[in-house]
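With one protein chain removed, the remaining protein chains of the complex are shown where they sit.
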Amino acid sequence: MHGYNSVVTYRVGIINVTGYAGMESARLLWNHPAARIVAATGRSLAGKRLGDAFPHLASYDLEITPEIDADVDVVFSALPTAESAAACEPFIRSDRKIAGASLVATPGCYPATSILALAPAVDAGIVGDMAIVDAKSGISGAGRGTGGGFGYSEVNEDVSAYKIANHNHQPEITQELSALREGPRLRVTFVPHLVPMTRGIHSTCYMPLARQVSQSEVDAIYADFYRQSPFTRVTAVPPHTKHTLGNNMCLVYPKVDERNGMLVAVGVLDNLVKGAAGQAIENMNLMLGIDQKAGLDFPALYP
Amino acid sequence: MHGYNSVVTYRVGIINVTGYAGMESARLLWNHPAARIVAATGRSLAGKRLGDAFPHLASYDLEITPEIDADVDVVFSALPTAESAAACEPFIRSDRKIAGASLVATPGCYPATSILALAPAVDAGIVGDMAIVDAKSGISGAGRGTGGGFGYSEVNEDVSAYKIANHNHQPEITQELSALREGPRLRVTFVPHLVPMTRGIHSTCYMPLARQVSQSEVDAIYADFYRQSPFTRVTAVPPHTKHTLGNNMCLVYPKVDERNGMLVAVGVLDNLVKGAAGQAIENMNLMLGIDQKAGLDFPALYP
Amino acid sequence: MHGYNSVVTYRVGIINVTGYAGMESARLLWNHPAARIVAATGRSLAGKRLGDAFPHLASYDLEITPEIDADVDVVFSALPTAESAAACEPFIRSDRKIAGASLVATPGCYPATSILALAPAVDAGIVGDMAIVDAKSGISGAGRGTGGGFGYSEVNEDVSAYKIANHNHQPEITQELSALREGPRLRVTFVPHLVPMTRGIHSTCYMPLARQVSQSEVDAIYADFYRQSPFTRVTAVPPHTKHTLGNNMCLVYPKVDERNGMLVAVGVLDNLVKGAAGQAIENMNLMLGIDQKAGLDFPALYP
Partner (left out) sequence: MHGYNSVVTYRVGIINVTGYAGMESARLLWNHPAARIVAATGRSLAGKRLGDAFPHLASYDLEITPEIDADVDVVFSALPTAESAAACEPFIRSDRKIAGASLVATPGCYPATSILALAPAVDAGIVGDMAIVDAKSGISGAGRGTGGGFGYSEVNEDVSAYKIANHNHQPEITQELSALREGPRLRVTFVPHLVPMTRGIHSTCYMPLARQVSQSEVDAIYADFYRQSPFTRVTAVPPHTKHTLGNNMCLVYPKVDERNGMLVAVGVLDNLVKGAAGQAIENMNLMLGIDQKAGLDFPALYP
């Protein structure tokens, strides 16, 4: 925002505004200086006013429709991966006004967190081939449509692991980290956990060091890697997920366990913003050639 | 925001930025189109960078000082009532640039909620002299400096009442509601409760009806009363505190219990925004003659 | 427990052990000195081991069955009211070993809390005809089978009212309180709320006083009324729901608002114990003529 005044307003459509990521796009775009939502779809609630379905979006004068029925410049698809591909196809084929890349898939919330935490170390070649990613996620990561299993009474006051070493985000983490350097693919053991909070991911990542490295050397590597990144900040102390609640920041913290020759790297973010809708808007900004921070420059909600 | 571009930027000082209401002012003012924080005080953390003390405010390039040491147009005081009066005195006496009222005290979060819930009914003369206000507050209402008694392990999974019929907000509620009509002062029984959440107040207010009134008549009275209010909305179903999380809205819902001749009126808001910092900014906007919604027009964080 | 050693062990069947009240019966009966569960039914999970379905009950060597297929002395039915009546019929008709009342319906969790809070005052004739019951309930009160609407992400950090002046527990409260005295039926306005915790009910009850009464007089009335009650305790300060977490206590606190001639009476309990399974076991003890406290005499879980 701050000083940014767009002369153009892009027309945006949201596919599946009734899921958490879709409705979060709507929340964020309300204050975007260069984009305006003109259509929003959602099967189960089609025909309802957006503000009746979701009272926090009552400012929108918009009806949920089964399909995108307006002329749009940009489409956000918040469907599951496979369905999303099908839903986006017609828009990719039509003559789009925006230049450059016309389709961007944002990484999942788990990969985003762990890749941002480990990338500087992998890129600098200071770590070996093995990585352990122990991730703790808030419950909204499971989505809005999920039935039994995420009821308040059973999720509250509980921590549990799931899909141990068997989660579909593991290959994505492995691929992206491995692409940062030459040599064999990394061996990544990924274990996600559910913790009793609504938003937030905390990934604690472990990689044995490839050589002796001091804390100050690692600090310099991380600071340098993220110097130009408006939405990733390296912290001096272990970060809290709550310091990113509702905004687009990722906080990263590297720590050398000298006794054991181990790098511990923490990454935290809000799974619905930097892990989903915010990152998608950031990508839209880049694709449209406007300020990367447009609509995304605001503090987290704290406490 | 939306279309509002200020030609002037007012210089703001915050007294006690280290309390929850003070830091919330800083969060909200980051995106205000016509105001900029130039000084922020806080005794215990004076000398620290604002972003080191409170990482969600890391975007600010500001140091916490013991006193306001810059030239300011507006001062927000987030101290307790008595201390606040003393702290504001020097600024009231000096030659201020802003016209009209030079000092505004915003009501407490409990009075704001219950007054907004009951005002239309009292103003319309449809209720009697007696009111019961049963308020449920999130824990942040107790403030940041509070010691034992609000530790997570004991507050979590707990509801309790406190200061039953003995809270210092009771006279404020009584005075403001009584001022809305002629006749004797109201008799208000006020019971606050703590519930395990960080933000939010839910006031359930009960007043015996003075005459037979239908639900549709009450609906019309409420709709009419708040027709011009950008930050109070009458809802068609009982509102949730979470639908106001982090923004400046108050949601109000009136319900006639016909069998017992009782009006039940619910009001919900975020105690740190509409109940404190947001309302103060709204008042600043009015005092400065700028758009009442400037800097405050954004959706709640949901879920 | 303490000193109680039964010479007989009654055989117990639980109908619908898969609901929260049913499984809570199983939790509590594990340590009952005179009762042993020999059958437990549940449609959706019939055929499963009890401990596989609910790991906290792994000590039981029991399979969930579609119907009660063992010889039983006592049956707990944890079905919804209407279904429960049908399910219990065969057991009432058969020749039961237990004397006296052969069927006891325990009151719902909301009525239990508010009746216990107000009964001494109504019984003593110190209050008028009007009552307001503002109840705050943990989410487990909604039951285990409930679908959408009680998902963690949306219930967490939220308070809301529901079924305002329209809840099916209102007539039960009215009936039981009215039966405590002569004169017209009470007019009870009942408003339940959901608060973000798993267990616990906090009922704040308001009744205008019929005459001037001092706090010490009310204290004496309440102390006297509950002198013989092992599971209701009058407290000297407002009670916390957490002080009853997991056990069979109801804590009651009366407070006179002298300025307004109003009695405020608070009652708190665990909705799944004193509000459901614990109370049922207490009734079983009384029906069987054994120690009323058998199996129910243990402290709450705190913190």
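The letters A, B and C name the chains in turn, as written, and every chain counts its residues from 1.
The rule we apply is simple: a residue touches a chain if its C-beta (ideal position, glycine included) is under 8 Å from a C-beta of that chain, and two chains touch if they have at least 3 such contacts.
All values derive from a computational prediction rather than experimental measurement.
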Residue of A:161, A:179 or A:220 touching the missing chain in the full complex: A:161
Among C:77, C:140 or C:170, the residue in touch with the chain that has been omitted: C:140
Residue in contact with the excluded chain [from C:44, C:59 or C:212]: C:59
Hidden partner chain, residues of chain B it touches: 20, 138-140, 142, 144, 146-148, 150-153, 155-157, 196-198
Where the unshown chain meets chain A, residue by residue: 130, 132, 134, 136, 138, 153-154, 156-162, 164-165, 187-189, 191, 193, 195-200, 202, 204, 206, 208, 238-242, 245, 255, 257, 259-262, 264, 266, 268, 303
Contact set of chain C toward the excluded chain (per top definition): 1-2, 5, 20, 23, 26-27, 30-31, 33, 54-59, 140, 144, 156-157, 198-199, 233, 235, 239-240, 242-247, 251, 297-303
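One rule holds in what follows: only the chains that are shown with their structure count from here on.
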Cα-centroid distance, chain A relative to chain C, in whole angstrom: 45
Whole-Å gap separating chain B and chain C, where each centre is the average of the chain's CA atoms: 37
Distance between chain centroids, defined by C-alpha means - chain A, chain B (Å): 32
Chain C, residues touching no fewer than two other chains: 138, 153, 156-157, 196-198
